[in-house]
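A protein chain is absent from this complex, but the other protein chains hold their places.
A and B are the chain letters, set down in written order, and residue numbers restart from 1 in every chain.
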Amino acid sequence: MALLSVRNLTTSFATDQGLIRAVNGVSFTLEPGEVLGLVGESGSGKSVTALSIMRLVREPPAKVEAELLDFEGTDLLRAAPRALRDIRGSGIAMVFQDPMRSLNPVLSIGRQLAEPLIRHLRMEAAAARRRAIELLEMVGIPMAEKRLGSYPHQFSGGMRQRVMIAIALSCNPRLLIADEATTALDVTIQAQIVELVRTLTKNLGTAVIWISHDLGLVAGLCDRVNVMYAGRIVETGPVREVFYRPAHGYTIGLIGCTPRVDRVGTPLKPINGLPPNLMDEAPLCPFLPRCDVAVPACHQTMPVLRSLPGGHSAVCLADLTSHHRGAH
Amino acid sequence: MAAILTNDTGKAARDEILTLRFASGARLASRQFLRNLPATSGLVVLALLCLAAIAAPLISPFDPIQIKLSAKLQPPSWAHLLGTDHFGRDVLSRLLYGARVSLSIGLMVVAFSTSFGVPIGMTAGFMRGNVDNVLMRLMDAFLTFPPLLLAVAIVGLLGPDLRNVMAAIGVVQVPVLARIVRASTLSAREETYVMAARALGASPLRIATRHILRNILSPIMVQLTIGFSAAIIAEASLSFLGLGTQPPNPSWGRDLAEARRYMADAPWLFLAPTATIMLAVLSINFVGDGLRDALDPRSWRTRARVASAKG
Partner (left out) sequence: MNPAGPLLSVEGLVVHFDAPRSAFGPAAPPVRAVDGVSFTLARGRTLGLVGESGCGKSTTGYAILQLVRPTSGRVVFDGTDVAALPAKGLRPFRRRMQIIFQDASASLNPRMPVGDLITEALEIHCLHRGAGRGRRVRQLLDLVGIAPHLAERFPHELSGGQAQRIAICRALAVEPELIVCDEAVSALDVSIQAQIVNLLQELQRELGLTYIFISHDLSVVRHVSDEVAVMYLGRIVERASRQRIFDAAAHPYSRALLSAVPIPDPDVERARERVILIGDLPSPANPPSGCRFRTRCPEVVEACATKDPPHKFLAPGHYAACLRV
């Protein structure tokens, strides 16, 4: 049975300028232990999707609707607030981008680590303390016992993110959502953190959703990837399929304009135009104004999901096999 | 959220280009101001008060200083809309003429404190170092005096002339404004657009006037409205103490002072100037809030109508 099933998730915000659909009919499933990437640029709805799944979006002004939003048999849409709180932290855990702002600056690290342990695992204070030290060691923080009493501002960015990961994994959640978790870090620190998460989640069997705008990160970490644009998933599939045989104009555009550190030569092919207007309700492909590979049919109908071999599908009317490149 | 409706396409052509018609900054600011109901109402009230003050000789039903003891302490009636005071003088007429004093004091004090407070604060904040220290210690020196006492001292020394009253109240407000301006200047200085202007080779004067000043208008505006109100009240206090407007000339504060004795018998004598002062102060505050909001381009709503043009 799938760990997480999402069908037709829509999160809309009512503003005085109109209704913004930050997440517009998103559907996907996640198997236990799977690593899924959610990739897109700003405004694509990737973060809001994760927050909506965890019901962390403020409703109102947001409105979260879905045909199905199921985590391990629990209907997240209709669950009582208490049940949701139980799931958050122990079933699904989240690591955010800016560790300085997601850690409470006036509480010691030890306190913040112990909190989920006491709340979800009902540990005694002494046991929680021992476990907290274990967790700090697990994420590679030296002199763990001494650092229990430290405060977030006494740690560097990378260390804080390690603490966040420790807190997130402390109750052995089945799903970890990492929302741009390494974006604010230097690239060498990012490499450390990514390696840490990869190892830990593999050992614990945790499923991971990596939310990132960095294609390289997703290419290296994920089994499957969902490409998001204007609140919708425009392409989904195993990572090799999506990168080597992209089937959506946006994916092709994204790959074509991402510079690579291992090669030079082809000029960057930018995606012209501006980010999408999330209030637009026209029944056409949201990427159409910027698309280089559109076909005449794109101007008339809304594209539907097209299945391709290998568990790969895209919401695109054009046949893009000519843009495929083989594996390197 | 930016209502971005055009494509900037680099050099490539696009099939659908939306054209927008724009209004100028001033029109947009005024439109934003007018959308703010309290601000607009305040402006209307203030305008009416000013008009009343200017037109006092024309619309005033009676001579404000004409004593008519036979009609003293009469409650509001059709003859005297706001009643009469202990000298038989018409309260309404006194308020109308009194408006001239109070409003002009308010305006003059604001002009005075701005012309000193803003340059001092900006110079201190912009140049830092010794200049900053000297200027701010000077301001601190003035701040150590209880404001009213300082005003009393100045007027006491120089005589209860309107100009002296204005100077006294203004001097007291300058340090407060200077401090606020200095603090805003200090933070504005660190902004990236200031560094960008330096990189362009802009002179310090240009940076201060064109870049920093515009962006610190908000706290200045707030302080000015507070100052305007405080000036009116300060004048009232000074008149109360006999140092402001001299009898028999009307002023809101003067009248308020004299109404004290008759509070039980003739409450209208007290209520009328109080209500007027409150009205003036409230209006000014609303206008100040509205101005502050209207002058910030970020608060302007979608600025144009979209005219779509294909091709």
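Note that a contact is a pair of C-beta atoms (placed from the backbone, for glycine too) under 8 Å apart; a residue touches a chain by one contact, two chains touch by 3 or more.
Computed from a predicted structure; not experimentally measured.
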| item | value |
| --- | --- |
| Of A:Leu51, A:Leu215, A:Ile233 or A:Leu278, the one touching the omitted chain in the full complex | A:Leu215 |
| Options A:Ser170, A:Gln190 or A:Asn226, residue touching the unrepresented chain | A:Gln190 |
| Residue, one of A:Gly73, A:Pro105 or A:Pro267, that touches the chain absent here | A:Pro267 |
| Missing-partner contacts on subunit B, residue numbers | 2-4, 6, 8-11, 19-20, 22, 24-25, 191-193, 195-203, 206, 210-211, 214-215, 295-298, 300, 303 |
| Subunit A, residues in touch with the chain not shown (by the definition above) | 41-42, 156, 158-159, 186-192, 195, 213-220, 239-240, 243-244, 253-255, 257-262, 264, 267-272, 274-275, 327-328 |
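One rule holds in what follows: only the chains that are shown with their structure count from here on.
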| item | value |
| --- | --- |
| Centroid spacing, where centroids are CA-atom means, of subunit A and subunit B in whole angstrom | 52 |
